[in-house]
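Rest of the complex left out; these chains stay put.
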Amino acid sequence: MATAQSTEQLIRRMLDLNSRKRVREPDETVVIECIEACVECAQACTACADDSLAEAEVTQLIKSITLCLNCAVICEATRQVVTRQTERDVDLLRAQVAACAEACRVCGAECQRHAAHHEHHRICAEACHRCEAACDRLAKSDLA
Amino acid sequence: MATAQSTEQLIRRMLDLNSRKRVREPDETVVIECIEACVECAQACTACADDSLAEAEVTQLIKSITLCLNCAVICEATRQVVTRQTERDVDLLRAQVAACAEACRVCGAECQRHAAHHEHHRICAEACHRCEAACDRLAKSDLA
């Protein structure tokens, strides 16, 4: 049995195997990168919030924790919405991707403020920026 | 030990007990109604999708099922975002509430199309309409 070599490959193969698939290149790559960025950003935000809870100066990280929790759950919702293509509704997709870009923008900015002190905030900010950019690209594609 | 008499009461008491609480009436009622509407809409959509999967004519309900699954996960994300008030970010809140209103509008319209044939679609459309209205009210409040 073959093994999916990466999350990116798994996402692409499963999208390609949809019988009603209508998304074609170059839009498909934009869709795949958005799903992948949501997955990574959700994981980064869940871990960053947990890492912040372990810091001695947690009282200065409350905003970062709250934003990371919100960003993680929004990324998970967006991951699902972008993955479902059998009966895609473009208005719903556009609205959720816009909300995700905004969540990533706000969370990334707050985590960036702490990046010099905590490497986990720097990595999380990076994941947020990537996800914001991927959502923006999807919002501007023909698809959405 | 006292018992919370309703979900609405539980939501209100937990919001009131936040030490940094800044939301006051009439906005607080708008916040509470939005959380409550998200909870009910998520439950209605999860159940409606499952009920549709049990119908003989499931092939005509694929769009409704997909939209219900998307609406449910967006309502759950919105429920969390609206509940978290310790460090509320208004831009993030506004964007997610707008996405939820759009998801409810689209899902409610599709379920309404099947309302004459299936009571579960009628009830789900009703929950979607209520949630869309609650999200719209929150988007227009001073809070957001």
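First chain written, first letter: the chains are A and B, and each begins at residue 1.
Keep in mind that, in the parts below, a contact is a pair of C-beta atoms (placed from the backbone, for glycine too) under 8 Å apart; a residue touches a chain by one contact, two chains touch by 3 or more.
All values derive from a computational prediction rather than experimental measurement.
**Student:** Of the full homomeric complex, 2 copies appear; what's the total?
**Tutor:** 4
Heads up, the rule we're going with is that only the chains that are shown with their structure count from here on.
**Student:** Any idea how many Å lie between the Cα centroids of chain A and chain B?
**Tutor:** The answer is 22 Å.
**Student:** Quick one: in the complex, what on chain B touches chain A?
**Tutor:** Chain B reaches chain A through residues 62-63, 66-67, 69-70, 73-74, 76-77, 80-81, 84, 86-89, 91-92, 95-96, 98-99, 102-103, 106-107.
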